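Take a look at the structure below.
In this view, the complex is presented without one of its protein chains, the others remaining in place.
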Amino acid sequence: MKNSSPETQESAVTFENMNGAYKLSVLKSMLRIRMVEEEIAKRYPQGKMRCPTHLSVGQECVPAVIGTLLSESDLAVSTHRAHAHYLAKGGDLKAMLAEIYGKQSGCCKGRGGSMHLIDEKVGFKGSTAIVGNTIPIGVGLALSQKLRGKNDITVVFLGDGAIEEGVFYEAANFAVVKKLPVLFVCENNLYSVYSPLKVRQPQGRKICDIASTIGLHSQEGDGNIVAETHRVLTTAIDVCRQGQSATFVELHTYRWREHCGPHYDNDIGYRSEAEFLAWKERDPIELYKTQLYKAKILDAEKLQVMIRQLETEIQDAFQFAETSPYPPSEQAYSPVFAQGVNINIAEVANG
Amino acid sequence: MKNSSPETQESAVTFENMNGAYKLSVLKSMLRIRMVEEEIAKRYPQGKMRCPTHLSVGQECVPAVIGTLLSESDLAVSTHRAHAHYLAKGGDLKAMLAEIYGKQSGCCKGRGGSMHLIDEKVGFKGSTAIVGNTIPIGVGLALSQKLRGKNDITVVFLGDGAIEEGVFYEAANFAVVKKLPVLFVCENNLYSVYSPLKVRQPQGRKICDIASTIGLHSQEGDGNIVAETHRVLTTAIDVCRQGQSATFVELHTYRWREHCGPHYDNDIGYRSEAEFLAWKERDPIELYKTQLYKAKILDAEKLQVMIRQLETEIQDAFQFAETSPYPPSEQAYSPVFAQGVNINIAEVANG
Amino acid sequence: MGERSLTFAQAINEAMHLAMEKDPEVLCYGLGVDDPKRIFGTTKGLQEAFGEERVFDMPTSENGMLGIGIGAALNDMKPVMVHQRLDFFLLAMDQLVNAAAKWFYMFGGQRSVPITIRLMLGRGWGQGPTHSQNLQAWFAHIPGLKVVMPATAADAKGLLLASIFDPNPVVFLEHRWLHHQEGNVPAGWQDDVLGKAKVLRTGTDITLVAISYQVVEALRAAEVLQSVGISAEVIDLRTVQPIDWATIEASIAKTGRVLALDTGALTCSVSAEIVARSAEKQFSLLKTAPARIAMPDFPEPTSYGLTKSFHPDARNIVTQACKMCCVTEIEKALNSLTVPEHHDVPGEWFKGPF
Partner (left out) sequence: MGERSLTFAQAINEAMHLAMEKDPEVLCYGLGVDDPKRIFGTTKGLQEAFGEERVFDMPTSENGMLGIGIGAALNDMKPVMVHQRLDFFLLAMDQLVNAAAKWFYMFGGQRSVPITIRLMLGRGWGQGPTHSQNLQAWFAHIPGLKVVMPATAADAKGLLLASIFDPNPVVFLEHRWLHHQEGNVPAGWQDDVLGKAKVLRTGTDITLVAISYQVVEALRAAEVLQSVGISAEVIDLRTVQPIDWATIEASIAKTGRVLALDTGALTCSVSAEIVARSAEKQFSLLKTAPARIAMPDFPEPTSYGLTKSFHPDARNIVTQACKMCCVTEIEKALNSLTVPEHHDVPGEWFKGPF
């Protein structure tokens, strides 16, 4: 793990001395993401979720951990692969599923689909489908937070592919120039669609090193191990919240299913079954469960209860989504412009 | 001076053991650029050069030196501030001045003006007026050179401001991934228009370090000292031509006159007269002349001859430009499309 | 040269093979050109046949990578750049407009930029607001770009070859709903030119000027219009820059009625240009007001529910044409149009996700 200037002490609260309830809440969050995604995968072939859909199965650790470390007034933006980030930030599961089903009760009233999630109530400011598109937007949110003088931060979720967009470099540069409270969380899952890193970025060059040279406080870590992810993220959030530096973390992980859609696709040739199996061995949920079992924080019964709770919640949410009505087709012609005048200060200051 | 991987030996041919004729040719090239630019500055207020014009007075060393190190089959692209690069690469002085005057005999037939220079005959492939615009174009030229398997390189001239464009980062990344024979020559003159570096880039962060982390073979040097510039550039060109790495050099220098236009503007407040005077003390031409005098390569008479030759050439060229006719106004409607079919291989391979 | 039935996507693929065989300076690059899916099959076999130097994937760096193609083109290469969605290409407008489009004119006509940029237009299966934009009007508005929108498999091949070997920058727009459409495609090399429209069906009462996927709808509509006594002439514009005014004008001179059909948003669209120009130049020949059918001025929503009647199709064309020809049997005509089970897929075989 690399730690660039400004130097900071490790956060006092380490994962190890967090209490059992907290540790179980992280597990629950991971399981919840996994079970939601798997249920989407199961139902997608029914042809009722009619939009491009990118699942985070295998990548649950990073979102779950960071979700426990942010407050509601912290903000977040994300990408095409946003389900996990949205859920971890506290986004409404029913509204998300309804959105994927294109329903009126969806978080965008059916206009955005899987790639466009939003839950303003919990500070999830939006995910968009163009690679890199929300990166500067997150930096702008952080600018507004800094101007307001509050202690909040903005998290920008991005992938290893998004690093290649010039706009990442531009946005990061500005965040450093202005010392903005933004935390870039890069889930490096080795692929951009079917393209391995080596055809896109120089071999041997680390993403976190680029970030560090740009001037971001930068670290990397194993994104499949809860304790390590927790350590890296707590440090980063501390640095960021204290206004010391805009920060960057690169967390290594792996997407299990196909880039877009519900299936496995290790047979089509862009990556090997062996690679997949090696990563599956390192399933973040299994690794964490083992740890919790060992520490006697978890037992089979607790797990069963947790899973049953989640199953109920998730089945309910799918039920909600499937039975919600479509928006009437005239709503396609809902206004493209917001109405009204947008003046905060009632008094006319001059004239 | 920083030298990043892949490690290379200094080029065997150092500046010190170049012969006197060579050293004088560098001086002449510098003087030529200076005298052309100063003559433009003198005549610009007459209102006959009616286009935005950016002068390189004070920045003559880098273009002059690199001009002597390239062959005609090497290519170059440049920016809004391109006069010096064009001339150093062997561009036609008359055609350049005629272009600035908007004449039919101009290198773009009057369509481009000062910011759009081209001389295909000598491999000066074009300068454009949008910051960063020619950076990827230069990398693409290098790609074509590599695919052709020739030993040629492409030089991309750019400023410290252009470094901030995401397209620099994108183009550099690809050049590294593909090991392209491209050499980025960044003249860091501390300003982008009136903006000092500190409002644009993190303080203390070096441009050459960013380049190095991206993966470019990267060096910096004093761009007002011929010997150092020569050393840095020879190394870079060697590395580049041998196909070891795409390369980057940052050379520190200073623009004397206003960003755009003929005047001095140290009085308007964005930089101090003292700063300017300190750099003027380090006039690359005066420094070099002193060195050549000391080494007895130059004497007052030789200098006079050189200046007189250049004066004649330059006055002739201005005469040419001023007396050339404007293009007839109908030529504004010259085709926007090239005609014909663009097939190299006569034989139809198939069918 | 025999004719075979190929899909539009296969025809593109064949054109790419022919071009790369014919000329070693043709390159093909873009995200996914060498991946298992091969851009909906259109780049199949290219890397195997022509190697990794000429056929390559790229970083997600749209602006930089377009500039790199332009640079290669300035040194006599003929790059074909591919984007799976036009929307991604918005990142590259500086290179497209400030460099590629202007180079030839701005540098005094010395050097052109022989690059071809293949962009897919989306629609359906929840492509939504940022995966479905049809911005042909943007490209057509910029002096110096050629803009090609084939509608048939044969044209996909012929026009792609013409685009690649045209010395100018060409934006080549492929509608995803055309990729699977089959048609007769002559084998071997094909000579075609950019800037010529085709009259796909002759008629005497109304001129339908259609582009890209709207050609399919226009032909469906024309069939039905026949049944209520309206003889529609269908022009497939094929390129929207330059526009083949001669063909359009000759048709309008005959029919006196023009209806322009666009896949882009209405305001300042290619269909606006066609209507405007017809009104300006052929005012006295027009028997009724010229009209256009285009996308509404709204982003495309994602939901199955919202897209139900979002994309104007043969129904809208039939209705509008009947009105223009003062034919009242609109219901009768509409009833003979078949309606697909799902409005958001190009065929029932399509199951997503992209």
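Read from first to last, the chains carry the letters A, B and C; within each, the first residue is number 1.
Just so we're on the same page, a contact is a pair of C-beta atoms (placed from the backbone, for glycine too) under 8 Å apart; a residue touches a chain by one contact, two chains touch by 3 or more.
These numbers come from a predicted model, not from an experiment.
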item: For the chain not depicted, the shown chains it touches; value: A, B, C
item: Candidate in contact with the missing chain, chosen from B:Ser29, B:Ser78 or B:Thr128; value: B:Thr128
item: Hidden-chain contact residue, picked from the options A:Ala142, A:Leu197, A:Ala211 or A:Val232; value: A:Ala142
item: Touching residue (missing chain; options B:Ala278, B:Val305 or B:Ala332); value: B:Ala332
item: Among B:Ala162, B:Ile207 or B:Ala338, the residue in touch with the chain that has been omitted; value: B:Ala162
item: Candidates C:Asp35, C:Asp57, C:Asp94 or C:Glu174 - the one touching the absent chain; value: C:Asp94
item: Residue among A:Arg32, A:Arg50, A:Lys89 or A:His116 that touches the chain left out of view; value: A:His116
item: Residue numbers in chain C that touch the chain omitted from display; value: 63, 87, 90-91, 93-94, 97-98, 101-102, 105-106, 128-130, 133, 135, 137-138, 140-144, 241, 243, 264-265, 267-273, 275-281, 283-284, 286, 288-292, 297-299, 301
item: Residue ranges of chain B at the interface with the undisplayed chain; value: 44-45, 47, 50-53, 102-104, 106, 108-116, 128-133, 161-162, 164-167, 192-195, 199-201, 260-262, 265, 268-270, 325-329, 331-333, 336
item: Residues of chain A (touch criterion as defined above) contacting the omitted chain; value: 75, 77, 106-112, 116, 118, 120, 125-126, 128, 130, 133-145, 147, 154, 166-167, 169-171, 173-174, 177, 334-345, 347-351
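FYI, only the chains that are shown with their structure count from here on.
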item: Farthest-lying chain, centroid of Cα atoms versus that of chain C; value: B
item: Where chain B and chain C are represented by their mean Cα positions, the distance between them in whole Å; value: 41
item: Distance between chain centroids, defined by C-alpha means - chain A, chain B (Å); value: 45
item: Intercentroid distance (Cα basis), chain C paired with chain A, Å; value: 37
item: Touching two or more other chains - residue numbers and ranges from chain B; value: 166-167, 169-170, 173, 177
item: Residues of chain C engaged with two or more neighbouring chains; value: 58-59, 61, 63-64
